[in-house]
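This is the structure I want to talk about, given as C-alpha cells.
Complex shown without one protein chain; remaining protein chains in place.
Labels run A, B and C following the written order; every chain starts at residue 1.
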Amino acid sequence: MRTNCTFSGSGGQGSALLAKLICQGAMKQGLQVVMTQTYGIEQRGGDSTGYVVVSDSRIGNPLVENDADVSVALSPTIYEGCLDGSAVGGLVLANSSLITETREREGVKQVLIPASDIAVELGSVKCANIVMLGAVLEATKVLEFATVEEVLRDLMGAKKPALLEMNLKALEKGRALYLSAAE
Amino acid sequence: MQELAKIYGETLLLDKKFSYCPGCGHGIVTRLVAEAIEAFGIRKRTVSVVGIGCGGFSHHYMEIDAIEAMHGRAPAVAVGYKIAKPENIVYTYQGDGDCSAIGLAELLHTANRGIPVTCFMINNNLFGMTGGQMSPATLEGQVTSTTPKGRDVHQHGYPLRVPEMMADMRGAKYVAREAVYDAKSIRKAASSVRKALDCQMKGLGFSFVEFIVPCPTGLRLSVSDSYKWNKEKMVEYFKPQVFKNEMEQNDEN
Amino acid sequence: MKAKNKKHVICGERCKSCGLCVEACPKNTLAIGQTLNGQGYNIVEQIRPEDCVLCGLCRIVCPDVAIGVVESD
Partner (left out) sequence: MVVRRNVIRYSLAVDEKKRSNLKTIASESYMKSETLFLKNAQTFAEAMVRCGVRYHFAYPITPATEVMKHTSVILPQYGGRMVQMESELAVANALAGCACTGTLGATSTSGPGMSLMQETISYMAGGELPCIMLDAMRVGPGDGDIVGAQSNYFQATRGGGHGDYRVIVLAPASGQEIVDIMPEAVKLAYTYRTPVLFVIDGVTCTMTESANFPEPHDYASEFDTSSWAFTGTGDHPKRYLLTGSYTHSQGEELNNHLLAKYERIKEEEQRWEEIQVDDADVVLVAFGIHGRMGQDLVSNMRADGKKVGLIRPISLWPFPDKAFEKLPESVKSMLVVEMNHGQMLDDVRLAVNGRLPVHFLGKTGGDMPLCTLAEMTAKINTLL
C-alpha cells in the first residue's frame, strides 16, 4: 500500500515540517518513506513543497509525479499546483483562511479547512500546518493518530510543554474540522 | 665508499650514485636532508613526498619510504599522510617549478593550515628536468629556453619570493631561505634542515626551507660559474635568511 | 683523551669531476686527475696530500658525496 503526499506552502508555513512529521511517524510504524523537496530559491522565501511517499514495501519510484493521493495547500500561490498535481481520485486539503478562490477539478475531492484562523485561535498561526496534519491523518488513515502525537512529544515535549499542548490541540482540531467539513 | 659510510650512517644509500648532473645543487641538499634524518634517528618513521622534476629522484638515495606525488601536490599528500599517521615524519622535496608554479596553492594552504609537516623547496630558478625553461623564480632578464631574450617582467611577472609569503602565515613556525654556494652557506643550510625537521618532530607546526641552488646544465654555465652566479645574482634577489623561528616560544607552551 | 685518527678519502666511482672541492680546498691539495671512473668522469685526486689539513671542506661542498675526511678510533 503506497500513499503519495504533497505538502505545499509559502516559506515559513511549515510545509516541510509537516512532511517530516509524517515521515517520522511512518518510521515509528515500521513503514518506508521517501521525502523529496523542490529545489531552488525556496529557502529564501517563496513557495516550498515537500513530497512524501509512504509505503509498507520497498519504494520504487520515489517521486510524486502529478499523482498525489493527498495534497495540502497552505497558501494561495500553490493552490493551483496542488490541484493539478493531484491524482484522479485524490484529495486536496486547502487552507481556506488564505485560499479564497477555488475551482473544481473533475475527479478530485477538495476539502476546505480554515487552518490559519484555527491556528490563531489556538495561540499561533504557526500551528496551521499541524491543523492540516490532523485533517490529513483523518482523511487518509496513513498513520495512527497516537503515532503522530508521539512524534510531536519527541520533538517538543520535554523542552516546550506549552507548545506541545497547542500542537496536540491543533492536531485534534484538524481531525474534527475534516470530519465536519467532509460531511 | 665504505669509508664514507662511516660519516653518513644508514640513511644515505651510498651504493646508489646520484643521477644529478655534475655540480647540481640537489646533491648537496639531498645529502643535508639525509644527514639530518640520520642525526635525529628518525629514519624508520620518515617518509619523503617528492615532487616532479629532478628533485623527484632525491628519495632513491635514501633508505626511507617515499611517495612520488603528482606535479605540485606533494604538500597536500603530506597533509593527508600526516593526518592519518601523525607519529611519522613527513617532508616534501620539491623544485621551484613544482612548489611555486603549479603547486603554490597547496603549499600556501599547507603552511597556513599549520599541520606539522615540512616542505623543502629546492630553487634552481628554472625547470631543470624538462630542459631549462623559465620558472616563477627565474630572474629578470635571465635567458632560458622559453625566454630567449631574457625574462620580461611585463610579460611574465616578477621572480617569486615564496618564503616571504609564508612567513606571514600563522601556521608556519619555521621559515627560512638558505643557499649552498660555499661551505659556510651550506653549514647554515644544514642547520635550517635540522630546525625544520625538529619543528615537525616537536609538533609545533609547519616548517619550510627554500634552498637557492645552481643548475649548471640549465644555466648553460660551468659548474664554477654557476655557483658564482648563484652567489652574486641569485642571492642578491633571494636573500638567505631565517624569516621566522617560533620554535623557542612554542617550547614553553 | 685518545686522538682521533683522521683520513682523507675519495670515492672515485661517485665523482663527477665538477671541481667544487678543488676550488674549496684552502690548501690547494686537490685537482682533477687523469683517471676515468665508470661514469666517464675524471676522478679528483690529492696532488699534495702532505699539505692536507683534514679540514673537511671538500666534503661539505661536494654535491655527490664522493669525498671527505673520515674519523676512526
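The rule we apply is simple: contacts are C-beta pairs under 8 Å (C-beta built on N, C-alpha and C of every residue); 3 or more make two chains touch, one makes a residue touch a chain.
Predicted model only: the values in this text are computed from it and were never measured.
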Study note, to complete from the structure: Shown chains contacted by the missing chain are A, B
Practice item. With the full complex in mind, choose from A:V33, A:A68 or A:A135 the residue touching the hidden chain. Key: A:V33
Exercise for review: Identify the residue among B:N88, B:T146 or B:S222 that touches the chain left out of the display.
Suggested key: B:N88
**Study point:** Candidates B:A69, B:C99 or B:M134 - the one touching the absent chain
**Key:** B:A69
Revision key, fill the gap. Interface residues of chain A toward the undisplayed chain are 20, 23-24, 26-27, 32-37, 39, 58-63, 65
Check your understanding: Which positions on chain B touch the chain that was left off?
Key -> 43-47, 49, 52, 56-57, 59-60, 62-70, 73, 76-88, 105-106, 109, 115-116, 203
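Methods note: only the chains that are shown with their structure count from here on.
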Check your understanding: So what's the Cα centroid distance for chain A and chain C, whole Å?
Key -> 89
Study note, to complete from the structure: Rounded to the nearest Å, the gap separating the Cα centres of chain B and chain C is 26
Exercise for review: Enumerate the contact residues on chain C facing chain B in the complex.
Suggested key: 7, 9, 11, 13-14, 16-20, 23-24, 39, 41, 57, 59-66, 68, 70-72
Exercise for review: Spell out the residues on chain B that touch chain C in their complex, using ranges where they run on.
Suggested key: 1, 3-4, 6-8, 12, 14, 17-18, 20-28, 31, 182-183, 186-187, 216, 223-224, 227
